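Only a single protein chain was left out; the remaining protein chains are all shown in position.
Note that the chains are named A and B in the order they appear, and that numbering of residues resets to 1 at the start of each chain.
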Amino acid sequence: MRTRLLWRGIYLAAVVIFLLFTLGPVLWCLIISITPEAEMFRSGVGLIPAHATLENYARLLGMNSRESTNFMEALSNSLITAGATILIGLPIAVAAGYALARVKVRGGRILLIAMLLTMPVPILATIIPLYALYATIGLLDNHFALAAVYVSSTLPLVTLIITNHFRSFPDEIEQAALMDGAGRVRLFFDVVLPVSYPIVLSAALVMFLWAWGQYMIPLILASSRATKPLSVMVAEFSSKEFFLYGMTAAAGILAMLAPAVFAVVFRRYLISGLTEGGVE
Amino acid sequence: MPPDAYRESHVKKVERTGYLLLAPAALVMSALVLYPIVFTFVYSLQDYRLIYPDKRAFVGLENYARVLADPMFWNAFANTLLVTVIVLLLGLTSSLVVASILSVPTRFNGLLTAVAIIPWALPPVVNGLLWKFVFYPGYGLLNKLLIGAGVVEGPIQWFGGRLGTLLVIALVVAWRLAPFGAIVLLASMQSIPRDVYEAATTDGASRLQAFWDITRPLLAPSIAVVASYLVVNSLFTFDEVIALVGNRALTSTLALYNYNQAFTFLNLGTGGATAYLVMLGTGIAGFAYVRSMVGKAG
Partner (left out) sequence: MKNTMWRTGLVVALVSLLAFAVVGCSTSAEEPAQTESQEITVMLPEWGVPTDAMLQEFQDESGVKANVEVVAWDDIRNKISVAAAGGQAAADVVEVDWSWVGEFNNADWLEPLTVTSEDTADIPSISSFTVDGKVLGIPYANDFRVGYYNTDIYGKAGLTEPITFAEAKDQSAAIKQKGLLQYPSTMPLTAGEGTTTGLLWLTFLRDGKVFNDDNTLSKDNVLTSLRYMDSLVKDGLINPANITQKDIDTYRQLSSGEAAFMVGPTYFVGLVENPDESKVVGQIKTIVPPGGDSKAKQTMSLTEGVGILKASENKEAAQKFVDWYTSAATQKQLYTDVDILPTRTSVLTELVNSGQIKNADALIETAKLIKSPFPNGVPAYYSEMSPAIYNAINQMASGSLTPEQAFDEMNAKVTELAKSASQ
């Protein structure tokens, strides 16, 4: 009984510390976003501004300001590009993962290793030639071409997770279905894919979160108004001798909303997905 | 058709299908990763300074020698190494603690998991900014709290020294990377059958001992995955450093050094060479990463 109480105490303490540590900075960012600039630059111990203002949010979300138009455009660009990353990347990763796990191909293992070895390749090593390539074939400022670059960076991790999943998928089910005369393609779509949705969805989440946070790649490849994502826009409130802290904080808070919602919705699948995906 | 011949042609067909399935992945990787890094290698062998376009020429390994002889490179290397080690320690510990918290089934579990994911959802640029507000000298959150609580009298200069600064940078990076680790470890923990625990605890083993004897060995492969993830990602620490202390030589990282060569000094030769040196370095970390991951992929 005593130890039980002790464990409960430890658990609660851990939860409180965890919440403080995780949400503390985010809440502080929220406070900054509603603090007027004049109040911000005063040393003092007050945390809550005397005159809180929602002006920064109004400027970002209001109907008629240039900032709000830009913000909405950037938000939709981020969503489109992250969506396109999933759209392009997921089929490729599923196909590759299935082939690596189920169809024994010579060189498959080497391909996987080669892919994984590209994970530490810094973006600085690829961005200049990539720009030249995209410029030549006219793919600059294009959501889907940008997404293709994101795919190339997430593909190794995602393919690995999916490969591991298909490996752990019981062979007997497939064999039984094949005996019944089901074709391989039908089998894949009717039997294999339906039970694999958790892993596929969690792969989608990994891709989405990765795409959402990118800065350098979209800055160089797609910084026009029509394609510029939120992460790049957030940085624009700081400049040579200029820094709008309130605006940056407000935009930062808003920028984390969409992925947070996405993460919450897919939380369940993510966890069961990774369990099956054999990162175990 | 004799069975052997059928088998052979079947195998060939299967292989062909396999190649078709792998083709898109191979195509994407070679067009968008392989192709550019080959170019960068060529740059790294040239005197390729954008501000001296007439001097562009092949110089062999000169850029590599130049970078390796630069004390600032080694300074950045040492800083990166330190940050990586701290991120590894902090990241692993916090991943494990958070995963343990989340594995306790309570009513708030869903909410807690959602909270745990938030740092993962932050773009690094925003992450740097967020923590800048926390550690800001004068009116940062931490100073306000400490002064308010009477712990210190004047604001603490968090970024005064090199070690302190690197420590803060590592903390911030670990904060962003830990959620991935926590989720991976949580998934692992949940795959451990409950009856194993129950058997252990009814045996009289304490919970800590149960963790040490049962959970830890089962988690080992996932821990390796998380560790490599932390290492590879902390090697790229860039946005957070810029946001927290700017382009300061003292606390520069390899990614920052590389950025300065290629973008600030517009020297694509030394920039490319630095990138390749970093890749070589990370290749060692990457090798452990790949081994731990492909090990399971067989």
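The rule is short, and it goes like this: a contact is a pair of C-beta atoms (placed from the backbone, for glycine too) under 8 Å apart; a residue touches a chain by one contact, two chains touch by 3 or more.
Here the structure is a predicted model, which is why all the values come from computation and not from measurement.
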Given A:Val15, A:Leu60 or A:Ala95, the one touching the chain that is not displayed: A:Ala95
Sole residue of B:Leu21, B:Ile37 or B:Ala182 that reaches the chain not shown, by the stated touch rule: B:Leu21
Per the touch definition above, residue among B:Pro53, B:Pro105, B:Gly150 or B:Pro217 touching the missing chain: B:Pro53
Where the unshown chain meets chain B, residue by residue: 10, 13-14, 16-17, 20-21, 23-24, 27, 50-53, 136-138, 155, 157-161, 244-250, 260, 263-266, 268
Interface residues of chain A (partner: the chain not displayed): 36-38, 41-43, 66, 70, 84, 87-88, 91-92, 95, 127-128, 131-132, 135-136, 138-139, 141-145, 148, 183-186, 188, 219-220, 223-226, 232, 235-243
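The working rule: only the chains that are shown with their structure count from here on.
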Distance from chain B to chain A - Cα centre to Cα centre, in angstrom: 15
Partner chain B, residues of chain A touching it in the complex: 3, 7, 11, 14-15, 18-19, 21-26, 28-29, 32, 40-47, 91-93, 95-96, 98-101, 103-106, 108-109, 111-122, 124-130, 132-133, 148-149, 151-153, 155, 159-160, 163-164, 167, 209, 212-215, 230-231, 234-235, 245, 248-249, 252, 255-256, 259-260, 262-264, 267, 270-275, 277-280
Footprint of chain A on chain B - complex, ascending: 14-15, 17-19, 21-22, 24-26, 28-29, 31-37, 39-40, 43, 97-98, 100-101, 104, 108, 110, 112-126, 129-131, 133-134, 138-139, 141, 143-145, 147-148, 155, 175, 183-184, 186-188, 190-191, 206-207, 218, 221-222, 225, 232, 235-236, 239, 255, 258-259, 262-263, 268, 271-272, 275-276, 278-279, 282-283, 285-287, 289-290, 293-294, 296-298
